[in-house]
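A single protein chain has been omitted from the complex, and every remaining protein chain is retained in its original position.
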Amino acid sequence: MIVGLHHYLVVSALLFSLGLFGVLARRNLLVIYMSLELMLNAANLALVAFSRYNANLKGQVMVFFIITVAAAEVAVGLALIVALYRRRGTAHVEDLNSLRL
Amino acid sequence: MEPTHLPATNFQDLAWAILLLPLVSALAITLGLRRNRELTTTLSLSAVGIGFGLSVWLFFLYGVSGERLAATPLSWMSVGSLSAHLGLTVDPLSTLMLMVVTGVSFLVHVYSTGYMEDDPEYPRYFASLGFFTFSMLGIVLSDNFVQTFIFWELVGVSSYLLVGFWYEKPAAADAAKKAFLTNRIGDFGFLLGILIVWAATGTVSFDAMAAKLKAEPGILGAAASLAGVLIFLGAVGKSAQLPLHVWLPDAMEGPTPVSALIHAATMVAAGVYMLCRVYFLLDLPAAWPAALSFLGSISALDVIAWTGALTSLVAGVIAIQQDDIKRILAYSTLSQLGYMVMAVGCGGPDAAMFHLTTHACFKALLFLGAGAVIYACHHEQNIWKMGGLAKRMPVTFWTFLLATAALCGLPVLSSGFYSKDAIFAAALASNRPVLFGIGVLVVGLTTLYMSRLVIIAFLGESRSEAASHAADPGRNMTLPLLILAVPSVSLGWLPVGAYFKSAIFPGAVTHSAEGFSDVFFEPFNHSPLGAFLGFGLMAFGLSVAFATYWGAAMDPMPGHLPRLSRALRNRLYFDEIYAATLIPLHDAVAALADWVDRWIVQGLFVRGISGGMDLFGRALRLVQTGNLQTYAFLFVAGVALVVLLALK
Amino acid sequence: MSTLSLLPLLPILGALVILLVPAAYSAAWRGIALGMTGVNLLVATTIFFTFHVGIGGYQMVANHAWVPAIGLNYHVGVDGLSVGLLLVGALVSFAATWVSSEIKSHERFFYVLLLVISGGVLGSLISLDLFFLYFFNELALVPTFLMIGIWGRGADRSAIAFQITLYLSLGALVALVGLIGLYALSGANTLDVVTLAAWLKTHPLPASTQTVLFGLLLFGFGTLVGLWPFHSWAPAGYAAAPTATAMMHAGILKKVGAFALLRAAFPLLPEGVAQWTRILAILCLGNILYCGWVAMRQRNLNLLFGNSSLAHMGFVFLGLASVSLIGITGAVLIMVAHALLASLEYALSGHIYRETGHLELDRMGGLMRRMPFIGAALVAAMLAGCGVPGFASFAGELAVMFGVWPTLPAFVVAAAFGGLLIGGIYMLRGIRQVAHGPDVGTTGGDVPCWTGRIPYLVLLVPLILFGVAPYVLVDRIRPSAALVVERALLKPSPAAPAAPAVAAAPAH
Partner (left out) sequence: MSELLPSALFYAFAGLALVFGFLCVANPLSRNPVTSAMFLVLTIVSLAGLYILLHAFFLAAIQILVYAGAVMVLFLFVIMLLNLEEEERRKIRGITLGLGALSVAVIAGILIRAVVAARPSAGTTPLVEGGIRNLGHTLFTLYLLPFEAMSLLLLVGMVGVILLSKKDLK
């Protein structure tokens, strides 16, 4: 079966769902963060597949930018988590419920 | 449209003057002259006195000649097909009634100046009396249903004010409330009757209605008898006929002159007068709407006749066992009113009016006499505490005796004999033998309880300290007694039949003497059966009374017939029955409504909604768990839902 | 600026002036308030008597475009329906201001609020633009909340203040939805009653929308008046309100709701009228009978009056439900009469509350001995309350019964039973409990002197005058009522020609 665009898109969709499930299911803040990254990568995959099959480089340029942003985001995110950890002493999602009404 | 000014010709002014004078005096007293007693007395006495004079003049002007004067009406309210105005009709019927009302009212006013002398609320009493006279005259002179209804209620209000004159006495306040509410039940029926008749004929004025009815007898269609009975319900309320009679005995709580004026002569007679005034509506053939078709053959007049007869019988029986002098007279009034209503029912409005006139005189005399006795015995009303008053109060005794004779129907020497005989003639003429029988029987009962009263109260020795020092009251109390004694005796000798035939009820068959010549023994040859039977029963009653009550220290009847006498003393338990059934039932309905209002409408409905809001708010709060993942999940679920809906 | 606009302007102006007057001259507050309402009373009386009788349309009209873009213009005028209400509105305001000498704390603020209510009520009565009618009515709603909350009676007055305000604003909201619907769906791009009526005559709305709009207006304004299922705010609210507020609210503010129905709903939505009158008739039976029975069970004088005023409103709605000339004229007549009656009742109960400290019927008795004038006025008011002739309320009820009889006889039987009997029972029991009977040692005395009697006489005398001579009012109401009936019944009502009704005078 010749590998076509929709194959890649299916894989990307599955990866995206996995990432999403990770965010919902896991309770460790860092793992949630990783699943977030996973979702980002799924998006990148789809973009690259599009640029490959639509014969233009827009997709790849987009991915390039996304990776940069992801890097910045991880940096800031982890700094936040560290600060949070230092304040609350835990990285467990359920303990961080100060928003409870 | 400016109201029409008072009519020009002076005769109409007379009618308006008679009507408005008492009102003016009442208003003047209440607004300004509360403190000044002499002015109050002169003002109210003159107002009614002039009224009486004018009435007599109008009587000779219009009554005897049989003409009619319709004063141009003063508009009250006219919108669409309802044009209600205040109009006066001066015709033989109303002039007769005018004389009765103003006459008795004037005498009661004179009497009251003595009786109410030491009462601090003297001015308020005379103001209320004036207001009552005004309302009563309003009914007498009214020429349409709306005006009659207005003054009907005003009379009820003035009776409320007068019965509840000593409002600090709980018994008087309750009696006033009871009187007003029972009248209201009657007025409720009366209003519905008026509405039916107005809807059918499109007018409320009597003459227009009579003309329409004459032109097209079937105009009331199926509702004829229903309307008749409903209008009669108004009279039942006002003239205290059987189902609604319970208020009259209690109304004795008011001052005695009030009882004399209102609950003997005028107000209670208003019902009978109204029946005579709208007689053309009542004697229509029986016609019931579909719902009441089972009453098929019974016409309005039948209902009226039977109610009257039953009332007179029941009241007569109860009166035998009453010990309070005013209660005895109250039940006697009920009984005589039953006679008048029966007369109307038997197709004899003229007999009813005749009896109404004579009854007004002698019953007012009886009440004023009783007032004198009570006044003399320092407000003692129980006859068993009196006795031996004949010697000490000669004037009162003899006038009281004459009135009793008139009430019992002593032949020739009393007016009652002639008027009662007219009623018996009417009963026979409309072939209602049973009613005739009841009528005659009641003559016996009347004689029994009246002679019982006279024997115990006046003859024999005085049974109490106060009774032994009793003496005739002052001049202004005895004078009215004497004045009233004259018509009580002589009214029957006038050719009343002629007056009625020519003037009031041209069509109706009259039942009393026409010419002067044959007046004295008219009843004996006119309706011999009634006269003789009546006389016989009267004698029988007298003898029974003498046999049982002469020299009796205590009422022997409870000894012989304990259960019957206890029933009679408790007024055949009418009050108890009402108090056990109607009133609690209505209060229960009210309690239910109150419960529903408190719990369902306010509880469930109002608090329910606010409570619901509160709960909804609380529920929403649960969603905010503070847990990031629930938020994330909700977010994802939201997205899923939206995308799903969008794509479907 | 026709004299008509003075009516809402004066009180509101007075309120502003009072706000400016420094606390040093606190006596001036009451003076200004009385002055303003007094002048208003004169203006209203002149309007009443210079009103041309027999003409159906609007008089003394003043029309200034305000926001032409959305067809909003300050359009005022008076017609038969509103002239009587204006007079009694001014009367009630004057009496209420006079009586509010009982307020001892924050008088300035109280008088300001009272004048705002008065201005609001009179403003909504004269405005021919439904927006202004609604606006002025709402203007009168907020002060009620504040007054009950601050100067009210009883421990739970703030709860009741909230309840009454939320209830009324909910009702007002429903009515607003109806009005907006009317504005939007009619496409006439105006809420002006005159142009709207003309427009709807040529482009009538489809029947279903008319029914829905009429329903919204009915239940919206019905809540403001106390239509049966939505009545429970009234008795509690008035019992907790200070005297002046209860007088203004029960007296005149309540009538504005029914008046708005006559102004907006009946003439403009004939289809709606046809659908809803049967239901309205049933609901107002609830008012008359149900509230009558509830009144019979009340042990507090103000609650008794509150429920009895609901029963009277039942008669007004019954008159409206008949959509007949006599019925609607009777309804307006009752509105005028009841305005005087209710405010008189609450003024008297206010005085009794001030003197004896409570309004519990069981602890009262023999008031007549202790307070002759107040007792007599109370007996008169309560007799008027149960429909005794000689008072205007009787004339109104009689007219309603005569008007409704040809179309809904069964309802009249129930209404007559309710009005005459139930009314009689609870009023007479009230009199028996309060005025008659031996003196149970209640404290307090009668109205000190003649000036103390003025507020009560100002209300009692017109009540009697209109009762003795109702034609003064009826001749003014009749032509306008004929117009309403004609528009509400889709066809010219045969009963009364819209032309000047000179012929209607009897036997001329």
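Which chain is which? They are A, B and C, in the order written, and residues in each are numbered from 1.
Operating definition for what follows: contacts are C-beta pairs under 8 Å (C-beta built on N, C-alpha and C of every residue); 3 or more make two chains touch, one makes a residue touch a chain.
Since the structure is predicted, the reported quantities are computational estimates derived from the model, not experimental observations.
Here the chain not displayed is in touch, across the complete complex, with A, B. Where chain B meets the omitted chain, the residues involved are 629-630, 633, 636-637, 639-640, 643-644, 647.
Contacts to the hidden chain, counted on chain A, fall at residues 1-11, 13-22, 24-28, 30-31, 33-35, 37-38, 41, 44-45, 48-49, 51-57, 60-61, 63-65, 67-76, 78-83, 85-86, 91-92, 94.
Definition applied: only the chains that are shown with their structure count from here on.
Chain contact topology: the protein chains form an open path, each linked only to its neighbours in the line. With each centre defined as the average position of its C-alpha atoms, the distance from chain A to chain B rounds to 99 Å. Chain geometry summary: the mean Cα position of chain A and that of chain C are 68 Å apart.
As a whole-number value, the distance joining the C-alpha centres of chain B and chain C reads 37 Å.
Per the touch definition, chain A reaches chain B in the complex via residues 20, 23-24, 27, 93-94, 96-101. Considering their complex, residues 53-54, 163, 166-167, 229, 231-233, 236, 289-290, 293-294, 296-298, 324-326, 329-330, 366, 368-369, 383, 388-390, 394-395, 398-399, 401-403, 405-406, 409, 412-413, 416-417, 420-421, 424-425, 428-429, 431-432, 435-439, 469-471, 474-475, 477-478, 481, 495-496, 502, 504-508 of chain C touch chain B.
The touching residues of chain B, when paired with chain C in their complex, are 1, 3-4, 72-73, 75-85, 146, 149-151, 153-154, 157, 164, 167-168, 170, 173-174, 176-177, 180-181, 184-185, 187-188, 191-192, 195, 198-199, 586-587, 589-594, 596-597, 601-602, 605-606, 610.
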